[in-house]
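What follows is a single structure, written as structure tokens, with notes after it.
Here the complex is missing a single protein chain, while all its other protein chains stay put.
First chain written, first letter: the chains are A, B, C, D and E, and each begins at residue 1.
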Amino acid sequence: MSDVYTVSAAPHIKEKVSVSSIMWQVVLALLPALLVSIYFYGTKAFLLTLYGAAAAVITEAIIQKFRGVPVTIKDGSAVVTGILVAFNINAAAPWWIPVVGAVFAIAIGKQIFGGLGFNIFNPALLGRAFLMASWPSIMTSGWVPTRLGSINGLNLGSLPSKIPEVITSATPLGAAKALRDTTQVAANMQDNIMNQLASMDTIQNLFWGNIGGCLGEISAAALLIGAAFLAYKHIIEWRIPVSYIATVFVLTYIFGGINGLFSASLLLPVFHIFAGGLILGAFFMATDMVTSPVTKRGRVIFGIGCGVLTVVIRLVGGYPEGVSYSILFMNMFVPLIDRYTVPKPFGEVKK
Amino acid sequence: MIIVYSVATLGILGLIYGLGLAYASRKFHVEVDPKIEKITEILPQANCGACGYPGCSAYAEAIVNNGVDINKCAPGGSAVLGQISKIMGVEATATERKVALIHCQSGGSNNTFFRYKYEGIPTCKAAVQLSNGPNLCNYGCVFQNDCLEACNFDAIHLDENGMRIIDKEKCTSCGACVKACPRDLIELVPVKKRVHVLCSSQDKGAVARPACGNKTACIGCGLCVKKCPVDAITLNNNLAVINYEKCINCGQCADVCPTAAIFDPLKEVRAKKKAEAKAKAEAAKKKVEAAKQKAAEDKE
Amino acid sequence: MKLTKEFSKGLIKENPVFVMALGLCPTLAVTTSVQNAIGMGMAATFVLVFSNIFVSLVKNFIPEKIRIPSYIVIIASFVTIVDLTMNAFLPEIHKSLGLFIPLIVVNCIILGRAEAFASKNNTISSIFDGLGMGLGFTLALIVIGGIRELLGAGQFFGMNVMSAGYKPILIAILAPGAFLVMGLLMGLMNLTKRK
Amino acid sequence: MELIGRIFALAIATIFVHNFVLARFLGLCPYIGVSKKLDSALGMGMAVIFVMTLASTFTWLIQTFVLVPLGLEFLQTIAFILTIASLVQLVEMVIQKTAPALYKALGVYLPLITTNCAVLGVAILNINEELNFIGAILNGLFAGLGFTLVLVLMAGIRERLDKAEVPASMKGMPIAMIVAGSMALAFLGFSGLNI
Amino acid sequence: MKYYLKLGFILLLIGAIASGVLALINSYTEPIIENNKLKTEEEARSLVLPQAEIFEKKSIAMERAESKPDPLKIQKETSGSNEFVFYIGKNNQQEIVGYTFVAKKYGYSSTIETMVGVNPDLSVNKIKIINQAETPGLGANCEEESFTSQFSQLTKAELQVDKDGGQIQSLTGATISSRAITNSIKEGLNNIETALNNQNKKEVAE
Partner (left out) sequence: MGLKTFPGGVHPHDSKEFSKDAAIEDLPIPKKVVIPLSQHIGAPAKPLVKVGDEVKTGQKIAEPGGFVSIPMHASISGKITKIADFPHPTGITSLAIEITGDGKDDWIELYEEDNFLELTADEIKNRISEAGICGMGGAGFPTLVKISPPTEKPIDTVILNGVECEPFLTADYRLMLEKADEIIWGLKLLMKTVDAQNGIIGIEANKPDVIKKMKELTATEQNIRVVGLKLKYPQGAEKQLIYAATKRKVPNKGGLPMDVNVVVQNVGTAFAVYEAVRYKKPLVERIVTVSGSIVKVPKNLKTRIGTKFEELLEFCNGTTEDIGKVISGGPMMGFAIPNLEAPVAKGSSGLLLFNKKQAHRQKENTCIRCGSCVDVCPMNLVPSLIAKNVRYEDWEMTEKYGVMDCIKCGSCAYVCPSNIKLIQWIDIGKMKISEKNRS
């Protein structure tokens, strides 16, 4: 046996990439966001993330044992899912929230479909949607101010009159949403607050992360560093994030103003891009390869679809934020998109 | 008053619909296969879609035209199943039952000689593509278990040596494994025939014998051909082939095969039977003799 | 002997919900609580039994061609009867079952049994068949409803049974939870069956 | 302009917010049964759209011009189901004769639709929600569209799952339920949508 | 042809029998159902305005109905949009002891109907949710006493949920439903006010 050679099919050389190297690099790319979160929210942020990741890994191991398939927790994909579940929850959440979310994400979101590569829906987001539906009040209220004391990123001092609680205790997007309802915010205040939201001040806070919100989403800067790293490593591809963000930009510019079409300043779309989970979603979750299209055209369609839905939900939906639902919703279309965007083979003759 | 109205309304509705449909069914009548119609009628008309077809008539059509399984109607249950099988299955039961048989006794890592170490996708089809397969024998089983995967009835198992064993009870002789095996090792044989050539090598003996890790290659010596009392064996391309229509399960070929390529599971049974028969015969003989003696004695 | 068989087959072996996956809409829609489940189950059982009786009685007078429409009329009549009586005497349950009472008409289980069983068997066995199927249906509804109510509201039959600190998994009584609980239950059934 | 806005709002509401399958639990049997293949799902979807629109139209007319004037609302169920059943059968026969190609693509699904609660459901809902004639027709159309949307998505997903290592006990119906639950979760994103 | 006539006839017969039976049953149940309905309404009315013995129905045409028709429906022009119905509650002595009306507004996933009892000074006496299909566990909790009791004795101005700066504590996780109820009551009070003013004016004019 020892002097028989190996025979395998071509190619006989292989690029040095593997699933686990990809996944651990994603974990690495998520670290800056985690650090910012720890800076603003304290060790609780770290603990919640740790619980999420640990619960994901343990669940994966248990289910794989039970199914009698190889245990693949070392490949890091469960860690990514666990971290992202935790990144999607409020810093005020009790410890069991990330745990339950991660367990659901791995068990129902991933393993039940056969494990890595077979799931249809983004497990982390399914976990979040599950938490949202089960404990909406924990998930959507009681935002914690950062250590610098900001929740909505607004410079409240610069606003003239007394501001209703819907604005003061809300995240930036929550405030933007409340603005659209005259029963909640007096009409004479709308413009004023809107201008404040779309000001450089607020946007700076959004960029650095001095806002209330889910653990992982607060700092656009930290997320962009991670995203740049992934892009450089060719782990994520530009199509989904770019088409996603561009769509949000265009649509919020057109429809985002409260006084009708095109009534917004150019800063409002920028506000919408940095606020909420858009950066996290566009670069880290919409790009989840398992649940996004494999074709290039398909990725653009996917990104645009996510963008449209995000804006619809933000502007007229029942929630302030629509990133997670829009990605989940587009996940359903992926099989169809894949099917109808098969690229033309090189040299395909036009009919 | 309400009663009058309601009776009238529903009656009129019923009449209109009934007449309309009756008229339409004449006007738009389309011929269909009577078999389909019959099965459609047997089916419960719940049109629930549980069978995976768009409605009862579609399922009936699929049964008749595409030979789909007849056990898919959930609401109908076993009663309907029986009735359909009466319509469809007359010919299915008539033939002799067959089971799959693998004509190779090698094909596990313990009893195989290797040409090379195979690293690739675990399918036989792919393995035979690479330099004639990882095992030294060009005709033998490459043990990547395509047949096992193909069997929908869980009829093929691996034994402790990694050899494929076919469960005669479970095998439905669907032939899926026959199609799956790229080495053409599998054949459907009548379940009553028990003596088989368990080798498919068409190499000459000098090549075949050393290549077989189980040392049971057919070397094409032809002894079995000569021995067979009913001329059921022929040599094709250095390989003995049994014609099962002629074979009488006598096992004489297996006795003469120098490499044990022919396998006779009945050997022991037969030996036992023979011994018994012999014992019986002897007993009988003794009896006769005793009787004779007695008679003789009596005479005396 | 035969009758008990007709009766018991619907409970487990040919359970219309778990095994045959029929009549899914009411199964999922009304099982937010055990109470609703029982109401729905009873209503369906009533219709099932009586339509089975009538179909088996009139089966010989009805020509082949209009078999289905006739059965539908019979079933629809019983459904309406249930609808009216429940509305009159059990207005609360009637309200929470809402739309799904008239929809019993199109529940595949009922037409299916009428066609597959009652139209071919005598009245007595038809009654037992209907009872069995109906109770099987009810049983399944109760199981699902029980789980959903327990998880989603921390209650069973309207009574609090979970400890005070329990934060109900709301999703269990929402639409997605219905599907998920149903899917997991079916998977569990398969798992126990193959073991 | 305002009318268009309201029609649009109705469309969004019926297709996404109160999706017939995922939020109202109507038409689950075909949703699970006919979603194994994309082609069949498309055919079924088209047929459902067609029938739902037609059924909405006719049942609304019957309710408004026959049942209500005569005070026969209690005959609603029976009259509607008869109407739908006959309508479907009629359409089926007409298509089969006049357009065999269309029949192959669409018509074969028609019988399945009679026992689809979504059709009777939309007919009754039109009345319960006091929609006017145009509203009823549109509601039927949009409900059908919503049904088709989720049916086709489901079929796409299940075709992909056919080629996945789903655990054996979850294969088939159970995993379809899980997918349905996940889809319903995703559709929750539209809840509270208000245009 | 004759065959088909026979078919039609049999179908007619079945239909006729069925409908006959149904009509019979209906004639029996209908009054009960009707009665039930009235009774529940009546009960609700007395519940929110226990002082009153008799209720007098009033309906006034509103110039511009404030309550937006349910945006998600293309509905028949039903009453309610252009007409405001309320009841005047009187005691044995024919004194006006208050008013009741049904407030309606679209909440999170359904139109929530609230029976409101109003004191003569136009503050809320008591409310009862009579119809809603909000999310169980969230909006559906609005039926609970702990929520509805908050409304007692509030005046129009005080009707506002906490998130909007008012004093009504909204249901956890269901601000939308809470807000809808609160605002619908407020609108109703407005309507009653206008209605009474009109009446007064009319009376003065007479």
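FYI, a contact is a pair of C-beta atoms (placed from the backbone, for glycine too) under 8 Å apart; a residue touches a chain by one contact, two chains touch by 3 or more.
Computed from a predicted structure; not experimentally measured.
Colleague: Pick out which of B:Asn110, B:Ser131 or B:Asn243 touches the chain that's been left out of the picture.
Modeller: Of the listed residues, the one touching the omitted chain is B:Ser131.
Colleague: Of A:Gly149, A:Gly260 or A:Pro345, which one is in contact with the hidden chain?
Modeller: The one listed residue touching the chain not shown is A:Pro345.
Colleague: Could you tell me which of A:Val71, A:Leu148, A:Ala228 or A:Val294 touches the chain that is not displayed?
Modeller: Once the missing chain is taken into account, the touching residue is A:Val294.
Colleague: Going by the touch rule given at the top, which residues of chain B touch the chain that is not shown?
Modeller: Residues of chain B in touch with the missing chain: 115-116, 119-121, 123, 125-126, 129-132, 138.
Colleague: By the contact definition given up top, give the residues of chain A that touch the hidden chain.
Modeller: Answer for chain A: residues 3-15, 17-19, 21-22, 72, 75, 77, 114-118, 234, 237, 289-296, 299, 338, 342-349 touch the chain left out.
Colleague: List the residues of chain D that touch the chain left out of this view.
Modeller: Chain D touches the chain not shown through residues 162-163, 165.
Everything below uses one rule, namely that only the chains that are shown with their structure count from here on.
Colleague: What chains touch chain A and also chain D?
Modeller: B, C, E
Colleague: Relative to chain B, which chain's C-alpha centre is the most remote?
Modeller: Measuring from the centre of chain B, the most distant chain centre belongs to E.
Colleague: Could you let me know which interface, B-D or B-E, is made of more C-beta pairs in contact?
Modeller: Answer to which pair has more contacts is B-D.
Colleague: How many Å are there between the centre of chain C and the centre of chain E, using C-alpha atoms for each centre?
Modeller: Once rounded, the distance between the two centres reads 33 Å.
Colleague: Once you find the CA centre of chain A and the CA centre of chain E, what distance in Å lies between them?
Modeller: 43
Colleague: If a residue has to touch 2 or more other chains to count, which residues of chain C qualify?
Modeller: Residues 21-22, 66, 68-69, 73, 76-77, 80, 84, 108, 111, 168, 170-171, 174, 176-177, 180, 187 of chain C each touch two or more of the other chains.
Colleague: Which residues of chain A are in contact with two or more other chains?
Modeller: Each of 108, 112, 130, 133, 136, 318 in chain A touches at least two other chains.
Colleague: Based on which chains touch which, is the overall arrangement a line, ring, star, complete graph, or other?
Modeller: Complete.
Colleague: Write out the stretch or stretches of chain A touching chain B in their complex.
Modeller: 1, 4-9
Colleague: Contact residues on chain A for chain D in the complex?
Modeller: 67, 69, 108-109, 112-115, 118, 120-121, 126, 129-130, 132-133, 309, 312-313, 316-319, 322, 324-326, 328-329, 331-333, 335-336, 338-339
Colleague: Help me check something: in the complex, which residues belonging to chain C touch chain B?
Modeller: 14, 19-22, 64, 66-69, 73, 108-109, 111-113, 115-117, 120
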